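With one protein chain withheld, the remaining protein chains of the complex are depicted in position.
Let's look at chain A:
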Amino acid sequence: MTGMPLLSLAIWVPIVGGLLVLATGSDRNAPMARSMALLTSVIGFLVTIPLFTGFDNSTSAMQFVELARWIPAFNVHYYLGVDGLSVLFVLLNSFVTILVVVAGWEVIKTKVAQYMAAFLIMSGLLNGIFSSLDGLLFYVFFEASLIPLYLIIGVWGGANRVYAAFKFFLYTLAGSLLMLVALIYLFMQSGSFSILDWHELPIAMGAQNLLFWAFLIAFAVKVPMWPVHTWLPDAHVEAPTGGSVVLAAIALKLGAYGFLRFTLPIVPDASQAMAPMMIVLSLIAVVYIGFVALVQADMKKLVAYSSIAHMGFVTLGFFIFNPLGIEGALVQMISHGFVSGAMFLCIGVLYDRMHSRQIADYGGVVNTMPKFAAFFMLFAMANAGLPGTSGFVGEFMVVLGAVQYNFWVAFAAATTLILGAAYTLWMYKRVVFGAVGNDKVAKLEDINGREFAFLAVLAACTLIMGIYPLPVTEVMHASVNELLQHVATSKL
């Protein structure tokens, strides 16, 4: 398989497939659009499997590298490759795309081809982000991925979709413009757009600080970190289910990934200096957002806030600079992809039937939807970080890493054990448990085969990763060690 340009396939199969789906045009051809989209997403996932099976855990070097000239005048290359930090996200993204296509199967009735195409194209662009080793190429994918998501929220979204779409677009665009300046500065200093070259580039402390802030603003908005998080709840609430799934499962990981690929290795001294601030911001995300999530009346908002809190664990893990922290954070990112995706799909299942996301409109769902209730229970527990589910692995590792760094940091982080359980289970109790809440709940039908399929697949992923996370952590070791070495080596 080494001869195959696997990463290019991972990027271009969904994009080309998406364009073909788009070509089916009007909703008269919707069945064909759906089938084509499913086929494309499955092929898109299949081509990424060799990335995992053929991955060499022993090296931190980039693998499956593809290098071609793109804009010679600026030394820009079409330069792709993955290492232990990125390879799993390519898989996760391609996998989630299938789920999203299946989840939108019957639910999306208008502009089906366009909907499916948007997701497929976005999937390709996201794979591009995770595999770009050229700064400009990364930037192009990074910005381009905004457009499909913007359209998904703006076209298929809820009542207040325009406000949410704009807020989302402007927030993230404003952030990434500064990153472009940073990338150009790095090019001027090094004469190259290769990210790996930048890792070795000596930079003075003043410049490092400026670069750190430029990257921070771009990535912090994407994560999102407190206090630039307020676009996320709005975007989630207005987005269709599939949009929320991709947003939570993949899009939020871009910012976090950016920290690992750019900030930490390119400006290690500034990262060290700013670490206390980053840790405090992360802890605010965990604790403050935990309390905010508790009082949400809208299920999607609640899960959106819980996503922010979970991502707080990710940034915390990055900036305590030890293997447990960073690997825990990476595991948390993958797990959050499954769990938050599943949570949004569960809410979608309810929304499709009741057309409400308000917790107060439910109650006693278990009486009419026992199968659904069982799945939802599993994902709720995973969201609360129960051992045996994937949600536990990352949190456990990050807390262990945090104790090594400072007891009180770990103390604050560990409050998620209580807060996470409180907001998730309280919601679950009000929605699922109890006597039948109203006539609408009494008429609910349990999940159908299609819904059962995607929930079961996610349940399996959540459990397998909770019971045996070793294959996932082993992929990361070499690259994380290399990264930590970069962080520990001064560039001054």
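The rule is simple: contacts are C-beta pairs under 8 Å (C-beta built on N, C-alpha and C of every residue); 3 or more make two chains touch, one makes a residue touch a chain; residues count from 1.
As a working rule, contacts and distances are computed from a predicted model.
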| item | value |
| --- | --- |
| Complex member absent from the view - protein name from UniProt, among "TonB-dependent Receptor Plug Domain", "Branched-chain amino acid ABC transporter permease", "Aldehyde dehydrogenase" or "NADH-quinone oxidoreductase subunit L" | "NADH-quinone oxidoreductase subunit L" |
| Touching the absent chain when the full complex is considered, from A:Met354, A:Leu400 or A:Val457 | A:Leu400 |
| For chain A, the residues touching the chain missing from this view | 167, 171, 227, 230-231, 288, 291-296, 322-324, 327-328, 331, 364, 366-367, 377, 381, 386-388, 392-393, 396-397, 399-400, 402-404, 407-408, 410-411, 414-415, 417-418, 421-422, 425-426, 429, 432-435, 468-470, 472-474, 477 |
